[in-house]
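Heads up: the structure comes next, in structure tokens.
With one protein chain held back, the other chains of the complex are shown just where they sit.
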Amino acid sequence: MIIVLKPNCTVEQLKHFTDGLTHDYNVKVNTWVGTQSTVLGLIGDTSVIDIDYIAAQDFVESVKRVQEPYKKANRKFHPDDTVIELPGGQRIGGGTLSIIAGPCSVETEEQICEVADRVKAAGAQFLRGGAFKPRTSPYAFQGLKAEGIELLREARKKTGLPIVTEIMSAAHLPLFEDVDIIQVGARNMQNFELLKELGKIRKPILLKRGLSSTIEELLMSAEYIMAGGNEQVILCERGIRTYETYTRNTLDISAVPILKRLSHLPVVVDPSHASGIAWLVEPLAMAAVAAGADGLIIEVHNNPAKALSDGAQSLTPDQFDRVAKRVFQAASLLHAEG
Amino acid sequence: MIIVLKPNCTVEQLKHFTDGLTHDYNVKVNTWVGTQSTVLGLIGDTSVIDIDYIAAQDFVESVKRVQEPYKKANRKFHPDDTVIELPGGQRIGGGTLSIIAGPCSVETEEQICEVADRVKAAGAQFLRGGAFKPRTSPYAFQGLKAEGIELLREARKKTGLPIVTEIMSAAHLPLFEDVDIIQVGARNMQNFELLKELGKIRKPILLKRGLSSTIEELLMSAEYIMAGGNEQVILCERGIRTYETYTRNTLDISAVPILKRLSHLPVVVDPSHASGIAWLVEPLAMAAVAAGADGLIIEVHNNPAKALSDGAQSLTPDQFDRVAKRVFQAASLLHAEG
Amino acid sequence: MIIVLKPNCTVEQLKHFTDGLTHDYNVKVNTWVGTQSTVLGLIGDTSVIDIDYIAAQDFVESVKRVQEPYKKANRKFHPDDTVIELPGGQRIGGGTLSIIAGPCSVETEEQICEVADRVKAAGAQFLRGGAFKPRTSPYAFQGLKAEGIELLREARKKTGLPIVTEIMSAAHLPLFEDVDIIQVGARNMQNFELLKELGKIRKPILLKRGLSSTIEELLMSAEYIMAGGNEQVILCERGIRTYETYTRNTLDISAVPILKRLSHLPVVVDPSHASGIAWLVEPLAMAAVAAGADGLIIEVHNNPAKALSDGAQSLTPDQFDRVAKRVFQAASLLHAEG
Partner (left out) sequence: MIIVLKPNCTVEQLKHFTDGLTHDYNVKVNTWVGTQSTVLGLIGDTSVIDIDYIAAQDFVESVKRVQEPYKKANRKFHPDDTVIELPGGQRIGGGTLSIIAGPCSVETEEQICEVADRVKAAGAQFLRGGAFKPRTSPYAFQGLKAEGIELLREARKKTGLPIVTEIMSAAHLPLFEDVDIIQVGARNMQNFELLKELGKIRKPILLKRGLSSTIEELLMSAEYIMAGGNEQVILCERGIRTYETYTRNTLDISAVPILKRLSHLPVVVDPSHASGIAWLVEPLAMAAVAAGADGLIIEVHNNPAKALSDGAQSLTPDQFDRVAKRVFQAASLLHAEG
């Protein structure tokens, strides 16, 4: 951590400040006195220092971190890729392309089982489906809740596909005991109380990037879960909010290689939410694979026009067949030549 | 709601679609057939129609709402200003300027009581202080929690100021029974499970706008609380995330008059979080008052350099004296000539 | 164009307004009177109607275009892909991957010729190099100007690569007579006077998307050039400005398939400026190819550490060899299976 002091900082203030830093945080402080300003360099584990506290001192001009503020999610301290492996052998990370597919909302047993059959046939290894639905309007369909999870379990029984579904409150955790991967939605990425509870369980968490969260904030939210002891976190880029209105969000494709470099955690991409438009799912899925994503999460509905939510961005099973075929081929071709 | 159909929509599809709309939503559908496209106009209460469902039909080119999707928060159906009034007579809304002031975090009894004394002397009518703190890092100070609320109650006992503090999980609600106004932070603005629980209680809720939430989304989150039966919602503009890096966030000053026009709910502004810089609090507070805000929420700490959080944006009590004096004068002068 | 009127619009106003529209723009106006509001549907060529003028009427609630406001750039009126073909046979668009490579700034004859040799050997079909440099600071290197163009011509003579270089003012056009493709930089995308002048010449224009321009605005700027008679426009996505600070800009990968769908013009991607970081060029270039880009524009410098501008995002020739190899392979593999 590099701290630039204002010219008016007194020697006494400086001594008091550096003594405090040394004592409170067990860091070593190097002082370099220039003609215009004095610069402090902190050595040691500065990830525990609150940068706001430093910036609040009225003799501090600016502060700059050199170390990243996350540790468990940091590739520097964990060079090897984390691979999420389920009891049934399904994996996310580690060089194969994983696809999580299914409807935005679980609606009926018939619907979820039909979609599960079709996406399995196309090669998807995981089934997604929303039981608890975060909706902007209190008047919109809020999901089947416990019944939705029950239907997902039915579909798993029939197809063998592990199930991925979103949690909206730690109070619902008992309902998720038999869920294979718990998803945290973009709007809850900084619901820290929820993250803390998820740190206490031992189940993979699919953590979606918030609508306007930075890459570092996503990693800090992963750190919340991991700090609690649950190190099975899957990061998900699902588009960020920008001024562009043609798409619902803007897929930040750069986040894929950046997350892979900064962290050892697997990275999946959600082209359905990133664009909000069904015909864009294929080119964005292809781009994600080419950029190095470990997996994709794609909305598929047996009858998008009748979907209770997100129909405009859902693929039909036939459309999904084509997308899955193309992305698996691309993954294998690009991998072979990469 | 205006729906533009694609040229390839068949008469059969059209009939089936309009019959469904009429039946499912009890709206009247007017069809206008042009040479290039067909346009449907829906009459009735369209706020319950899921716009995504409409957009998902493959023969739909685009959809546009004419009605706002919120009702209880809508000034059209509730022309008079909502005024929040506490049992002690303190008010937010209705023509006077309300100031909520206090430290980011409650730290000690001495600290909170000293700050409470000082902000009361300067004219603040409400005391704020964080007991549960949403922090980006799991390693940062997370607040005194239950003890923090206890200390706030102490400060209230000594000063008579009603207390405002943030809730991070519905599971903590029992601890908030004796809190006067419950705050929902920006990161929880779309924590819909929390909003639903807050709709069940009868206590004013200070709802902060999310970092990248639109004005309409803020009103929809207020609608969540109000739909549950709790109509005492205070809206708070606290800066949005943009590309500009000089300030922590960008205060969207336009949101003040817009929210006042679209909704009957009171609107307060948080210049401390909007800027993240203490010296900007005064000009932004003045701007908020001039733009028509009903109140301000300002961070004040007896020793910002020792604050456990947000020190860089906290005013000292002396600085707050000056800001409070200026904004109360401005409110009275501008009101007199307005 | 769909116009929703306010409830207070009088019959007289309505008649006067629709008469005016019919007369001034030669459109047919269909009026549909609902119980809550009246809606007008305009039929005919509405691209010439100023939407601001409509919105300015105080009895107008809102306006919505159904037709796109661009014509010559619109795929609807020109279904086949435009392919830019130079006299030497080099092409952009039409199914092959084109690479434009070279240094940010032309610095010396030795530098530009060495880079030209290397990028040609790696398969690039075009040489880029800045002679006029738009720099944020007036104290930064502004380019070699006329001499820079002279050096590019030298490099072309030696390698046969057509040259692409940026123009910053129509006053410099005489210097660009022998340039093969003229680039318009992001900061000049809405320099309409420059666009008009470029519409008068007959030379391909590489038009970069502005830092915060929408996809529609990019197409409208292309329309400016095409309306003048010069239909050889190449669209370039080069990253947009968002709140994310890890990268210099955020590559809007979705823009590639969207531009290809809305327009017949070729689309190239600039991964160097989009990220500002050399190691991100490869994954972003791969993503661009997978998403359907017709070409790439990549910064390559024989000695990035000594580059007079943009060194941090430039590849060495060796690094470029690898990127070119991968993207050409990807283009051929994905094309084969696509």
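Read from first to last, the chains carry the letters A, B and C; within each, the first residue is number 1.
Basically, a residue touches a chain if its C-beta (ideal position, glycine included) is under 8 Å from a C-beta of that chain, and two chains touch if they have at least 3 such contacts.
Since the structure is predicted, the reported quantities are computational estimates derived from the model, not experimental observations.
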Among B:22, B:47, B:247 or B:303, contact with the omitted chain is made only by B:247
Which one touches the absent chain: C:2, C:205 or C:308?
C:308
Could you list which residues of chain A touch the chain missing from the display?
2, 4, 30, 32, 34-37, 39, 41, 43, 61-62, 64, 66-67, 212, 241-243, 245
I need the residue numbers on chain B that touch the omitted chain, in ascending order.
212, 214-216, 240, 242-247, 250-258, 261, 274-275, 279-280, 283-284, 286-292, 326, 329-330, 333-334, 337-338
Contact residues on chain C toward the hidden chain run 47-48, 50, 52-53, 55-58, 69-70, 132, 134-141, 168-172, 187-188, 190-194, 196, 211-212, 217, 220, 223-224, 227-228, 241, 304-305, 307-312, 314
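Going forward, only the chains that are shown with their structure count from here on.
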Distance between chain centroids, defined by C-alpha means - chain B, chain C (Å):
39
Measuring centre to centre with CA averages, how many angstrom lie between chain A and chain B?
26
Residues of chain C touching at least two other chains
212, 242-243, 245
